[in-house]
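For this depiction, one protein chain was excluded, whereas all remaining protein chains were kept in their positions.
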Amino acid sequence: MRTDLFDGEKPVVRFDQVGVRYGAGPEVLRDIAFSLEPGSFHFLTGESGAGKSTLMRLIHLSLRPTRGLVHLFGRDTATLPRDRVPDLRRRIGVVYQDFRLLDHLTAVDNVALPLRVAGARGPDVRNHVSELLRWVGLGERLAAKPPTLSGGEQQRVAIARAVINRPDLLLADEPTGNVDDNIGVRLIHLFEELNRMGTTVVIATHNFGLVDRFRYPRLDLEDGALKLIRTPSPPC
Amino acid sequence: MRTDLFDGEKPVVRFDQVGVRYGAGPEVLRDIAFSLEPGSFHFLTGESGAGKSTLMRLIHLSLRPTRGLVHLFGRDTATLPRDRVPDLRRRIGVVYQDFRLLDHLTAVDNVALPLRVAGARGPDVRNHVSELLRWVGLGERLAAKPPTLSGGEQQRVAIARAVINRPDLLLADEPTGNVDDNIGVRLIHLFEELNRMGTTVVIATHNFGLVDRFRYPRLDLEDGALKLIRTPSPPC
Amino acid sequence: MLIRRQTDIPFEQDPAGRLLPWIVAIMIYLSGVAIAGAIALNGAVSTWSSGLSGTLTIQIPAGTAFPKAQQHADAVLALLRKTPGIGEARRLPRAEVLRLVRPWLGDEGKGDGGKGNGGKGGDADAGGLPLPILIDVRTAAGADIDSAALAARVARAAPGAVTENHARWAGRLIGLARSIWLVALIVVALIGLATVITVVFATRTGLRIHRRVIGLLHLIGAHDRYIARQFERQALWLSLQGAVVGVALAVGTVFGVVHLAGEAELQPADAAIFTPAQWAIFACLPGVAALVALLTARITVLRTLRRMT
Partner (left out) sequence: MLIRRQTDIPFEQDPAGRLLPWIVAIMIYLSGVAIAGAIALNGAVSTWSSGLSGTLTIQIPAGTAFPKAQQHADAVLALLRKTPGIGEARRLPRAEVLRLVRPWLGDEGKGDGGKGNGGKGGDADAGGLPLPILIDVRTAAGADIDSAALAARVARAAPGAVTENHARWAGRLIGLARSIWLVALIVVALIGLATVITVVFATRTGLRIHRRVIGLLHLIGAHDRYIARQFERQALWLSLQGAVVGVALAVGTVFGVVHLAGEAELQPADAAIFTPAQWAIFACLPGVAALVALLTARITVLRTLRRMT
């Protein structure tokens, strides 16, 4: 589905000599150049403060680079007019490190939000949402609001919201920080499922257990520079 | 120091047949009975949604049990008048699962907040705070505000705030979810340091790497019931 | 619809929901009352200016001492007709004189001849006093009459006659009324300003309270208009509520005051001080307030969002 959106197999994301500096501070990211091919799957690693979330923000257009070019779905984002940004964002699913759920909406409504914002309606939507929540183990908490969910439960709602509209690109920032390894593995399987249907996936994580287990190529941030680390054996 | 506060070696926390039910839902915690002796160190484990954060909230008096008795520092909390609660809370340091830093204060001011609320002032305070932040690896980010900190950096500020006034009891909810294992180990060492000086420590975590490594007794929640799991060998 | 038609932004818990309508109601009430006062005053002023300005009244005393009041009146009328610049001069009918004199005499003036009647040469008398003869003089448009000279000539033609120059007097009253009108306008403008500031305040406040929600909607791909629309609706609804209550109370107050003024004979009880067009102003007030609130909210939100990137 939606293969038309891939703009003739152009990279989903392409960075050219991107540098980021917050205010007058040092460069957090330096000379970042990489591209993500449609349908690829990467882990993003680096120690705390290395710039993983910053890189995600660049891709999601919530942060502009200090220098360099960011291409998204084949478009140069520097020249993108402000009112075209929402349309690009609708093609990206994001799991934020701090979840960012809406406290006044139920789990179902939170997950359905990207569909509503994009104008989707109808009973299919709700069934689809409920099914997904059941899949991440929240079948009992469909009508619960985020403040009444445990940390791990909130994280899974955030993940469900990011994947509900089968985005072309999925960015997940530390999506397993609040769940145990069993659930963590299950969540990675969910991302793999999505990936198989064409979604490009990037997962930032500190959990080397998962990285070692799934053996997808790693984008590693160190001292502001990005290095691609390919693991020889195929994913298990 | 502050040995007078231990009320003649009474348990710091004592639960008697405590049950918790949110609204009309099922009992999240059932017949919880345990006590924490002064100077003890426990991990709190259980899968996502088991009730770890709920138990922490009970101890910190931000949630009242549906039934049963909670004793804190030897006092029955059910009969405690409202305006006595702050004084008890000042003796407890808490690391929240979602950090709860104040976005408008610098890292230093955030960490100093418990001291300010308790009325402490002076240059010693600031030196002490800066030193602690340096210890958790944030020496470069003393004047940064939380929104400009990375996830792991925020978590470490939250930990520094919880331990700054050498509390009699430390509750840490998933304190290593956003940092890698190196930093995680360093943080547990910080807690051990505090513990050696008399603080009772409880750490909720999913990170079995750390649990296995430090081998402190585990309070394990399963199906709403609490089980104490003692590991035979002493901490390494 | 299976997905509940909830607003994405949880306005229900906002303080604005409970308090903004009351503030708007008070504001609209106050401006409604001020507008009513201004309209009433305006009506009075235009009556005065059309009825009185450029006008003299000549009062010829009557009664025992003035057996020749009638002749004097005729002489004055003849004199006036010869004077250049006089447009019209007419003797006021007795009923009108009685009405004009009544407030000065009280209820006795209302009909019966009364005791101690000493009138002979004049018309009917009021409360024992002989009614004077009043001659209403309208100067020709644009004519500049030397009223002092005229008064002297009138006094010679009819001894005891008093010439009142309403133009000056009315001019002063009209000047005063105009300043009161100006004050009323300023009051309405200030209240309007306060209302707009309050709506801006409520909207900015809403933006602050719901900052994270708005930020997330943005990140999820919502357009500015999608977000602004929700704020607009909220502002429209809250201020409409308040404005309707405020206008209703203002209209009630105006009715009450008109009724009391009628009772106190300060004006004819049957006079309609407000024309339908003027009542329409009140009917429009809530709509205008709601529209102002809507636009204020829209502008505030869009400007703030643009700054948020």
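The letters A, B and C name the chains in turn, as written, and every chain counts its residues from 1.
Basically, a residue touches a chain if its C-beta (ideal position, glycine included) is under 8 Å from a C-beta of that chain, and two chains touch if they have at least 3 such contacts.
Predicted model only: the values in this text are computed from it and were never measured.
Undergrad: List the neighbours, among the chains on screen, of the chain that has been left out.
TA: B, C
Undergrad: Which one touches the absent chain: C:75, C:92, C:190 or C:281?
TA: The one listed residue touching the chain not shown is C:190.
Undergrad: Kindly state which of the options C:85, C:159 or C:215 is in contact with the chain not pictured.
TA: C:159
Undergrad: Of C:7, C:42, C:70 or C:205, which residue touches the hidden chain?
TA: If we include the chain that is not displayed, C:205 is the one touching it.
Undergrad: Tell me, which residues in chain B touch the chain that this view leaves out?
TA: 60, 62, 82-83, 86-90, 94, 100, 102-105, 108-109, 112-114, 116-118, 121-123, 125-126, 129
Undergrad: Please identify, in ascending order, the residues of chain C that touch the omitted chain?
TA: Chain C touches the missing chain through residues 13-16, 19-20, 22-23, 26-27, 29-30, 33, 61, 63-66, 103-106, 108, 114-118, 127-130, 147-149, 151-153, 155-156, 159-160, 162-165, 168-169, 172, 175-176, 179, 183, 187, 190-191, 193-194, 197-198, 200-202, 204-205, 208-209, 257, 260, 264, 266.
By definition in this document, only the chains that are shown with their structure count from here on.
Undergrad: Drawing the touching chains as a network, do you get a line, a ring, a star, a complete graph or other?
TA: Looks like a simple chain-to-chain line, open at both ends.
Undergrad: Could you tell me between which two chains the number of C-beta pairs in contact is largest?
TA: Summing C-beta contacts for every pairing gives the maximum at A-B.
Undergrad: Closest chain to the protein's overall Cα mean, using per-chain Cα means, please.
TA: Smallest centre-to-centre distance to the global C-alpha mean: chain A.
Undergrad: Quick one: report the Å distance separating chain A from chain C, using the average Cα coordinate of each chain.
TA: 65
Undergrad: Go ahead and note the Å separation of the Cα centroids belonging to chain A and chain B.
TA: Averaging C-alpha atoms per chain gives centres 31 Å apart.
Undergrad: With chain centres defined as C-alpha means, what is the inter-centre distance between chain B and chain C in Å?
TA: Result: the chain centres lie 69 Å from each other.
Undergrad: Send over the residues of chain A in touch with two or more other chains.
TA: Touching at least two other chains: none.
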